[in-house]
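Left out: one protein chain. Kept in place: all the others.
Here the chain labels run A and B in written order, and each chain numbers its own residues starting at 1.
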Amino acid sequence: MASLTGYATVSMILFSLGAIGVVSRRNVFVIYMSIELMLNGINLFLVTFARYHFNMDGQILSMMVIAIAAAEAAIFLSVIILLFRTKKSLDTDIFTELKQEVE
Amino acid sequence: MIDFVFVALSICAIAGGGTMVLHKNPIYCAVGLLISVLSVAGLFALLSATFMFMVQIIVYAGAIMTIILFLLMFLNIKEQDLPPEPKKNILVAMGVILMIPINLLVLEGVSRLEDSDMSIVEEGFGGIKELGMKLYTDWLLPFELISILLLVALVGAVVLAKKREKRGVKNG
Partner (left out) sequence: MQTPYLLWIILVPLIGALLNTGFYFYHIKYKKIPEKVFAIIGTVTPFIAFLFTLNLFFKLLDGSANLEQTLFQWLDVDSLSVEVKFLGDKLSIFMSMFVTFVGWLIHIYAVGYMKGDDGFGKFFAYFNLFLASMLILVLADNPIILFVGWEGVGVCSYLLISFHYTNADNVMAGNKAFIVNRVGDLGFILGVITLFFALDQSGLSFETMKTNINMAPNELLILSGFLLFVGAMGKSAQVPLYVWLPDAMAGPTPISALIHAATMVTAGIYMVARFHFLYSSVEEIGLFIAYIGAISALFAAIIATRQQDIKKILAYSTMSQLGYMFMGVGLGFYSSGLFHVFTHAFFKAMLFMGAGGAILALHHEQNIFKMAQHRKRLPIISATFLIGVIAISGIPPFSGFFSKDAILAASFQQGEYLIWGIGMFTAFLTAFYMFRLYFIVFVAPNGQESQYTYTDKTITIPLLILAIGAIFAGFLNFPAIFGGSAFVDSWLSELNSIKLHMSHATEYALMIASIAVAGAGIFVAYKKYASFDVYKPESEEGLIANKFYVDEFYDKVFVQSIKKMSTFFDETVDTKYIDGGLMMICREFVNVGKKLAILQNANVRYYAFYMLAGISAISMYIYITLLGQ
């Protein structure tokens, strides 16, 4: 079970769960956490292939991804605070001010 | 033995992810994510990536998840603040349908690769030394760039979250 295919399956399932979470939830926190879950899945994929090819490059890339996820966390959460301050709600569907009415 | 550990960790990860996607209360979602992250760290260890295992727990579970939980509690979210999500289950089902082809494609591609030995390596792979050797020779430039990125994120976070002053009369 712990073969290449197994690890790949697990990582794809995690990725898919993350993607599903992005498109189906309205709570902005849950969207962010789904994005993190997607990144996790990809990290697992990278490390799997690093082991498969016996090459450290995959793990280095994975670490870069974690660093980027950390930076993203900082920005993302600041923006959530800003949005919560203005709209007092965690709903992403209320941000439709770019919409133009059709005559 | 390894298989058993693998299956257990996988189930934990997937269950955590599933909880995160489906649950209404964001705290429960955060906890689910936390469990998933920890399971993935264990899977890293099974793949002989010892350093990644540590980094994952320290950064991901220790910093990022902590910040999320902290923010959730700080914003004092009540039941009525949560957005109503009437069509959640339908959308999740549609999402599952959409993701199936992508999964099939990737797994089909992966399955055509040759089998190889994925057992745990004792020494010489996945440790700090090997990672450091690679990082500071081949991957030096990305390393520097990542540090600049982190600086930018730091500054950005501070700027964004600062309290805005009331707008006065502009000159001219």
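Note that a residue touches a chain if its C-beta (ideal position, glycine included) is under 8 Å from a C-beta of that chain, and two chains touch if they have at least 3 such contacts.
This one's a predicted model, so the numbers in the text were calculated from it and none came from an experiment.
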Among B:Leu104, B:Met133 or B:Leu151, which one touches the chain that has been omitted from the display? B:Leu104
Missing-partner contacts on subunit B, residue numbers: 95, 98-102, 104-106, 108-109
Kindly note down the residues of subunit A that lie in touch with the hidden chain. 19, 22-23, 26, 31, 92-93, 95-99, 102
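Keep this in mind: only the chains that are shown with their structure count from here on.
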Counting in whole Å, what is the centre-to-centre distance of subunit A and subunit B, each centre being its mean C-alpha position? 7
What residues on subunit B touch subunit A, complex-wise? 2-3, 6-7, 10, 13-14, 17-18, 20-21, 26, 29-30, 33, 36-37, 40, 43-44, 46-49, 51-52, 55-56, 59-60, 63-64, 67-68, 71-72, 75, 77, 81-85, 88, 91-92, 94-96, 98-99, 102-103, 106-107, 110-111, 113, 115-116, 118, 121, 125-126, 130-131, 133-135, 138-139, 142, 146, 149-150, 152-154, 156-157, 160-161
Within their complex, subunit A touches subunit B through residues 1-10, 12-14, 16-21, 23-27, 29-30, 32-34, 36-37, 40, 43-44, 47-48, 50-52, 54, 56-57, 59-60, 62-64, 66-75, 77-82, 84, 88-93
